[in-house]
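Missing here: one protein chain of the complex. Every other protein chain is in place.
Naming follows writing order (A, B and C), and every chain is counted from residue 1.
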Amino acid sequence: VSEPPGCAALRDQYAQVRARTLELAAPLSPEDCAAQSMPDASPVKWHLAHTTWFFEVFVLEAGSESYRVFNPAFRVLFNSYYNAVGDQYQRSQRGLLTRPDLATVRAYREHVDAAVDGLLARGALSAREAGVLEIGLHHEQQHQELILTDVKHLLSCNPTHPAYRELPAPPRQRAAALRWHREAGGVCWVGAGERGYAFDNERPRHRVFLEPFELASRPVTNREYLEFMRDGGYTCAQLWLSEGWSAARARGWRAPLYWEPHHDGWRVMTLAGLRELDLDAPVCHVSYFEADAFARWAGARLPGETEWELVACQAPVKGNFAESGLLQPAAALELSGAPGQLFGDVWEWTRSAYAPYPGFRPLQGALGEYNGKFMCGQQVLRGGSCATPGSHVRASYRNFFYPPDRWQFSGIRLARDA
Amino acid sequence: VSEPPGCAALRDQYAQVRARTLELAAPLSPEDCAAQSMPDASPVKWHLAHTTWFFEVFVLEAGSESYRVFNPAFRVLFNSYYNAVGDQYQRSQRGLLTRPDLATVRAYREHVDAAVDGLLARGALSAREAGVLEIGLHHEQQHQELILTDVKHLLSCNPTHPAYRELPAPPRQRAAALRWHREAGGVCWVGAGERGYAFDNERPRHRVFLEPFELASRPVTNREYLEFMRDGGYTCAQLWLSEGWSAARARGWRAPLYWEPHHDGWRVMTLAGLRELDLDAPVCHVSYFEADAFARWAGARLPGETEWELVACQAPVKGNFAESGLLQPAAALELSGAPGQLFGDVWEWTRSAYAPYPGFRPLQGALGEYNGKFMCGQQVLRGGSCATPGSHVRASYRNFFYPPDRWQFSGIRLARDA
Amino acid sequence: VSEPPGCAALRDQYAQVRARTLELAAPLSPEDCAAQSMPDASPVKWHLAHTTWFFEVFVLEAGSESYRVFNPAFRVLFNSYYNAVGDQYQRSQRGLLTRPDLATVRAYREHVDAAVDGLLARGALSAREAGVLEIGLHHEQQHQELILTDVKHLLSCNPTHPAYRELPAPPRQRAAALRWHREAGGVCWVGAGERGYAFDNERPRHRVFLEPFELASRPVTNREYLEFMRDGGYTCAQLWLSEGWSAARARGWRAPLYWEPHHDGWRVMTLAGLRELDLDAPVCHVSYFEADAFARWAGARLPGETEWELVACQAPVKGNFAESGLLQPAAALELSGAPGQLFGDVWEWTRSAYAPYPGFRPLQGALGEYNGKFMCGQQVLRGGSCATPGSHVRASYRNFFYPPDRWQFSGIRLARDA
Partner (left out) sequence: VSEPPGCAALRDQYAQVRARTLELAAPLSPEDCAAQSMPDASPVKWHLAHTTWFFEVFVLEAGSESYRVFNPAFRVLFNSYYNAVGDQYQRSQRGLLTRPDLATVRAYREHVDAAVDGLLARGALSAREAGVLEIGLHHEQQHQELILTDVKHLLSCNPTHPAYRELPAPPRQRAAALRWHREAGGVCWVGAGERGYAFDNERPRHRVFLEPFELASRPVTNREYLEFMRDGGYTCAQLWLSEGWSAARARGWRAPLYWEPHHDGWRVMTLAGLRELDLDAPVCHVSYFEADAFARWAGARLPGETEWELVACQAPVKGNFAESGLLQPAAALELSGAPGQLFGDVWEWTRSAYAPYPGFRPLQGALGEYNGKFMCGQQVLRGGSCATPGSHVRASYRNFFYPPDRWQFSGIRLARDA
């Protein structure tokens, strides 16, 4: 839709994004990079290879006759889910791909980077090709976040609570009191317009009719969530969706993911290892089911995604993103009159099922499989988290996960009918 | 919300609805009534008892001090999912409840019917109680449909293709050509108003904004669906939602449920046993995933539930309902200018996830569990089927099932952006 | 091997055995007869039909040209596991066969009985055919026991604890003190000889070498088993086989099957409904894993099947069999010098894996599938139970079930090295 950046700008962005991915993998051993802790997560090595595969298949193979494929077997090994490209290695077995080893995957990255850089240096990309390259950079940023969430899950399976790396302690401060922000609703425009980068699922910009509503000034804190727990939140069926109650019992949920009871209170597994629970930080690693039950307990509800967007599009895209280096949600320093912490810290579950916008058109060709085919059974989350690259998010950005998923940095913002 | 009928009118309705349920069970042996063919289905005997339990627990126990409970054990045995009422016998094991036997369940019905009739004869119900009784009648009508769908599934598991009962052959006639009906959209009112009976999930009436769209003049026929099949519909991954493709492969789908290949073409299991496929009848027993894939193949999409309602609220609630006695979808005799067969024949999958309307308020007390707690992971279907009591459906009626479900009489109506 | 009885004797036996099966089914409703509570169990109606199928397929179809098959569909529906006969309806779905109904299955029995009786009355069976008929009678006796064990399991799934029928309370008496009976071992003959009826798996009679051993004078009682439980039997991993420990944890075992804790002690589900636990009766409904763990706790071991047989072949085949009408194990009235209660009350788990005897030859043809193909993964049990027809058992009789199975009337007799 919109014009992609020119080749010179893309060359810089490409170099930066690709380098950032390697930075994220740097603290990890070859073993750390190879293991897969559950079917939903992927090994870091696989992320490193798949993001490279994306450029190889969609940019180099499509756009450069002289390009020499690094290893033809990778076409299958590192294809995530593009049926139009061909077969895929079984997702749940990605941790068994000990070959290629990490060094070879790094060499693969260098090989592809050199070829892409050559194209960009020569200004040899058409506008369409540049558009695909740009998608590849946003795609790689998504995988940067997944590297962090997947490694966190992997390390949490190790009873010795190993750290991804040393991290500064988040600043400790009292969370501001929760206030309600009112919106009048009516016919509103939402979704991404023609200008600027957006995924196909954010478009087209379109009108919705909203009733008046109120949005909470900040996410729910660990302190508030503990109240819910103490008040029987996990044992009172009537607070829960039917599927949520089944999931909670079948999986034995008694607290958010990564919480561990100690004699002196809860501790939480973080990317820096086990830490005390910060009561003022936003609650994190809750499923949609827990978010929904909490909201019902609190006499509120979760926001619709368009309600959220209506408020968020008035706020600057600033917050505790991955660049802060905390890699953990933190209490906000201060909140202005408008709702705060909409961006960063925690992805915010919405009550909206992930579905196509009116007039939605998936991208042409294999990239049409990027988003559209997942529009069933998932819920939309908004706003980015402490593991999201700051330049990756925007008010119209739609993330989506299944209702029982908890390994993302997902939290809760309340809304209510006005 | 609205005023329930008076006691005299309710007394007639009660007698009619309760008698109709017994009529539906009449052709079945005690064994037929006791078996459960899958966790999603229930034994007919269980339906007979649970609908009675509904009146016992919500009307008689709540409203009549002198009422003598038929058997205290039934409170658990026949509680479907009301946590506020108490424990429930495990859903997947309902087929193991050989006691009480069918005769005892009939006696249970008589016991409760006598007590309810007594209350109604004395005019002893408050408006609130009459409202609950009315819910119980609509509830029983839902189970009337489930009796038919669940028995059909059960009998289909028997390789001898037994019939529920003899049924007339549906009239054979050529389906009318498919035409597109255009709606201008804009801000529209949908949902049930204050008057007349409606479930809580149909309310409140509210505004939505719709883009212009077109709706097909009739459901997709078996002939059209066969074209999709012949064109590789079940083998081309790119036509499917990702979850749908997984489901189709895992379950080995190659045709709608109940279709069986014979040397001379497809046959279908019906409530009258095995029959030839009527190419002009609406395709039936397809999942949401199949409906969605068909629509993509056809260059169209499924309607949103509000799009459907906007058209349907202009049409009379007439069609091939259970009262026709066909118990099978049939080609429409003729179609006027407006879209037809919106009611009856087949439930029509919509692209809308089942979710609360803006301002939704579940009923007070245990009955609040009736609808609200299922608002996750399911898709809305509209219009009723050949197994639905005709007086049960209306334009605002929202049915809901999981995307892979196929044992309901579910079919496809296409829509497209204008 | 041995000569079967003549036609006159067989005619009487046939009539008696077939009538006895109907007697066992008499207290049950059509629903009771149709349900299947787990894949290992079968509906009573299925037992009634399958035992009839056995005579139809192996005696009438094979031996009588004029025989008219009752219903050709039954060939598949009621084939248990004979691949040589053809396809089989899926075992785990036998509870879905609501058609044929119970009345039809009774008619099927009458049809086949008339034909068999005709053959026997005319003396029209060859020796080989008479031999197959005799197998069919022993086969039916096995299913008589299964009718009781399967119905008990089914009724135990009903929280109202229904009774199969009223039963006399077993006599209450103090169990005799456990004593040890010594055998010298050496080269011993075991297995069935040429004379008298035996299954193929009991033959040929052959020699084994046994070390000296001691066998307990009676089975383990509920009182003794409670000691094991109180001493941490279910929580001490080192008492258990590795697979047993996994099974016990995965299935949440804390007591034998059918035991229910009450405020005033344990109750047990019996064929007469819930009853107090008789501390002096043999413990029953324990798995091989529990029997093995108990033996280890007691400083003993389970007997080998040939050790058991060596002692049992010296004892009369008398005991608390199904004919006693108790249908529950009971404390022995008194014990002579030799080990008692070897027959009846409870099947006794042995440490012997079910395997072919040296020189084992399965029966010719489809009946070769009767026993031989199950000789893997199961343990041998000996002696019959309170649900076994007394005329069915003998010292060489080998029953076999999987180590975690508990729904048979299975108990424990101890042995130890001398």
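As a convention for this text, a residue touches a chain if its C-beta (ideal position, glycine included) is under 8 Å from a C-beta of that chain, and two chains touch if they have at least 3 such contacts.
Values in this document were obtained by computation on a predicted structure and should not be read as measured data.
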Request  = Would you mind listing the shown chains in contact with the chain that isn't displayed?
outcome  = A, C
Remark   = Where A:Leu60, A:Leu97 or A:Leu148 are the choices, the one touching the absent chain is A:Leu97
Remark   = Touching the hidden chain, out of A:Gln16, A:Asn158 or A:Gln314, is A:Asn158
Query = Among A:Val76, A:Val187, A:Ala338 or A:Ala418, which residue is in touch with the absent chain?
reply = A:Val76
Task = Can you list, in ascending order, the chain A residues touching the missing chain?
result = 29-35, 37, 45, 73, 76-77, 89, 93, 95-99, 101-102, 154-155, 157-160, 162
Ask   = In terms of residues, what is the contact footprint of the unshown chain on chain C?
value = 81, 83-84, 187, 206-211, 237-238, 240-245, 288-289, 292, 301, 304, 351-353, 355-356, 358-359, 368-369, 373-377, 403, 417
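Basically, only the chains that are shown with their structure count from here on.
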Message = If more than half of the interface residue numbers appear on both sides, call it same; otherwise different. Which is it for chain A and chain B?
response = same
Key: Distance-maximising chain from chain C - centres being C-alpha averages   = A
Note = Cα centroid separation, chain A vs chain C, in Å, comes to 59
Query = If you average the CA atoms of chain A and of chain B, how far apart do the two points sit, in angstrom?
reply = 38
